[in-house]
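In this view, the complex is presented without one of its protein chains, the others remaining in place.
To keep things simple, chains are lettered A and B as they appear, and every chain counts its residues starting from 1.
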Amino acid sequence: MTTAPAPAPSTTGPALDVEGLCVDLSTASGTVRAVDGVSFSVRRGRTLALLGESGCGKSMTALSVVGLLDPAAQVTGGAVRVRGEDTLRLSPAERRKLAGPVLSIVFQDALTALNPVQPVGRQIGEPFRIHRGLSRRAAREKAIELMTRVGIPEPRQRAKSYPHQFSGGMRQRLLIAMAVALDPDVLIADEPTTALDVTVQAQIMRLLRDLQDERDMAVVLITHDLAVVAQRADDVVVMYAGTVVEKGTVREVFSAPRHPYTLGLLDSVPEDAERGQPLPAVPGSPPELSAVPSGCVFQARCPLVRERCVRERPSLRATGDGRSAACHFSEELDRD
Amino acid sequence: MSEGRIVTEETEEEVPAANGREDAPGPTPAPKSPPRWWLLLGRDRVAAAGAVVLTVVLLVALFGRLLIGDRAQRQDLDASLRAPSLSDGFYGLLGTDVLGRSVLARLIDAAGTTLSVAVPAVLCSLVIGSAIGLWAGYHGGRRESVAMRVADVILSFPSLLIAVVVLYVFSPSALNIVLILAVARIPVYLRTSRAEAAELRSRLFVDAARTFGTPSRQIIHRHILPIALPTLLTVATLDFCFVMLTESSLSFLGIGIQPPDVSWGLMVAQGRQYLQTAWWITVLPGLAIVLTTVSATVLAAWARIATDPAQRWRLTLPRKRRGASAAVPPEMIP
Partner (left out) sequence: MTDSRTTTGTAVPPTDAHPLLEVRGVTKGFGGGRRRLTALDGVDLRLDRGETLGLVGESGCGKSTLARVLLGLERPDAGTVRYDGVDPFALRGKELLNWRRRVQMVFQDPFASLNARMSAADLIGEPWRTHRDVVPDSKAREKRIRELLSLVGLRESDAHRYPNEFSGGQRQRIGIARALALDPDLIVCDEPVSALDLSVQAQVLNVLSELQSRLGVAYVFISHDLSVVRYISDRVTVMYLGKVIEHGGTENVFDRPQHPYTAALMSAAPVLDASRAAHDREIQLKGEIPSPFDIPSGCRFRTRCPRAEDICATAEPQVVVRESAGAGDDHTALCHFPLEARSAWA
C-alpha cells in the first residue's frame, strides 16, 4: 500500500476523461459486450448527461468509472483518466484513495445505498474518518455541517436517526451530502431523482446545481429523462446498445439532432404533441446485448436505414463544432 | 420500411399505429418453447441420478415383495452372519443377518414398509397443513392468528416424546405411526404456506384477479398455490427425510415397526449389537436411508427451478458455466 496522497487536481484539462471504455458481461447466453468503445470527457463546473434507455450501458459505464462493477462484468479496454492517472491501471488500494476526494457517486435508491443499522450522522462522517483521519467527534461535526448545507432540518438531532426514518427526498439529500463531503472533482449521479416526486426532484436537482457551482465540480448525470437533460445538463452523450451515438452540447443536440435515434427520442416526448394524434414512436425495442448487430446498432429501428448501415458500423464523426454523431447519413437530418 | 417509418406528418390510415409491430423490425428475446422435462433433467446429471435412485426405490417398494416372495423371512441358521460376497448367489450379495436371512431380501422388503409409513405421513401433513396455511395466510386477520396459534400448540409438544407416549399407550401399529407423524409435522407446512400466501396476496396479479371478481378460493388455487407449491414440495422432501429418520428412531427404540414386519430403521436397530462383527446388517440399511433422502432432496431442488419459467434458463446453461458465471439472467442487464 502506497502512502503517497492522490495527485493534485490540474487546473487545465477535463476533470474526467473516458476513452474507448469497453466492458464485457458474463451472462446466461455467453459473454456480451455491455459497453463498446465509449468516450467522453467532462470539465469542472459542467454537467454531462449520459442519456439512454435501459440496456444502453450508461449505468455500467458509470460503475466502471468508480470501480463498482458487478463481478460478472469486466473492463476489457479503454482508459478512465482523473487527475492525469488512468484509474483502470491502478491497484485497488490506490483506487480506494480516489473514492471520495476525487470521484464519488450518488445512487438512485437511497434506502439501499445507506446502511440501515447505522445512524446517518456516523455514515456521513465516515468519509472524513477514512480519508482525512478525523476523530469521531470531528467527523460528526463535519457531518452536521454537511447536513445543514443540504437542507436537512434540525441536523444535530437527526444525525442520530436511521435512514428509514427519513423521507425519500431527505434520504437523497443525505446521499448527496456523503458524496460531496470531500469535495470531489467529479460527482456521478445515477438516476438520482427517478424515484422521487416531481416537486422534490426539482429541489434535489437545484441542490446539486448549487453544490456544483459552489465547489466547481464536474457532474455526470445518468438519466433516461430527456426533460431533465434539457433543463439540467450542459452536455449530453446519447447512448444506445452500449455505444455512443451522439455527443455535443444539450442545446445543439436537442435543437438539431444528427442521429435518428436522438431524433426519435425527442419526437417520442409527448410534450408538444397534439392530443388525438398518435405519437411518432420509434418502433421495436432496444436490442438484446447478446444480439447487437454488427453494422450500425440502430439499423433495426432506423427510418433511414440503407444497405451501408447493415454492412458498416458508423464511427463518431464530427457534425459541427464540438459535436459528433455515429451515423452514415446525419446530413439528411440537417433541418433548416 | 413503411411500418417502421417515424411518423411525422402523415398518420397511417390502413394500419393503425397500435398495430405497428413492436418487435417486427428489432431482434426480440428469442422465443424458445419450454424445453421437455426429461431433456432438462438429463442435463443435470446429479438431479438425474437422484431421479433414477428414487424411481428404483419406488419400484422396489411397490413390487419388490412380489419378486422375492418369502426370502426375507427364510431363515438359515447355517448361513448366519455371512459377509457380503459374490459367490453366494443373488441373495447373498449383501450378506446375511444372525438368523441367516438375506440382507438384500430384507432391504427390499423393508423398502415397502418404510415408504408406506413415510409417504402417507408426509402426504397427509402436506395436504392438510398447506390447505389450512394457504387459506389462513391469504385471508389474514383472525383466521391467520387462530391457525398460527394452533400450529404453535402442536409445535410446543416434543414430537418424539409424544410419539413414544402415544405409541406406548395405543399399540404401535403402522397406522398409528403414520398418524402421529403426520400430525406432528403439520405446523411445518402450515407456517410455510401461510408465509407464502401472506406475501403473495399483495402481489399485483392477485389484485388484478380481484378486479375481475375472482372469488378467493379460485385465486388461491390459480395464483397462490402454483407459486407456493415448489417451496412446499422442497419442504416436503426434507420432511420426508425427517419422517424416515423418525420412524427409524422409533423402530430403534422398539416402539415403531414391530417384528415380523421390517423397516430400514428396524434393521439398523437389530443390527446394532453386531456392528463390530457384521457391520453390513446396520450400515447397509442406513445407507439406503441416506441415499433415498439425498436423492429426494436433490430432485426437489431441481424441480423447484424447473417449474419456474423465469428460472428455467439456468438449467439450460452448459454445466461448466453454471457455477462459474454470476448467472445474470438476460433481462437483468442494466
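Simple rule for what comes next: contacts are C-beta pairs under 8 Å (C-beta built on N, C-alpha and C of every residue); 3 or more make two chains touch, one makes a residue touch a chain.
The shown structure was predicted, so the numbers you read here are calculated from the model rather than taken from an experiment.
Within the set B:I227, B:L253 or B:I305, the residue that contacts the chain not displayed is B:I227. Although one chain is not drawn, the whole complex shows that of B:L81, B:A209 or B:L291 it is B:A209 that touches it. Contact between chain B and the absent chain runs through residues 16-23, 28-29, 31-34, 203-205, 207-215, 218, 222-223, 226-227, 307-310, 329, 331. Touching the omitted chain from chain A are residues 53-54, 167-170, 197-203, 205-206, 224-228, 230-232, 254, 264-273, 275-276, 278-283, 285-286.
What we mean here is this: only the chains that are shown with their structure count from here on.
For the pair chain A and chain B, the distance between mean C-alpha positions equals 48 Å.
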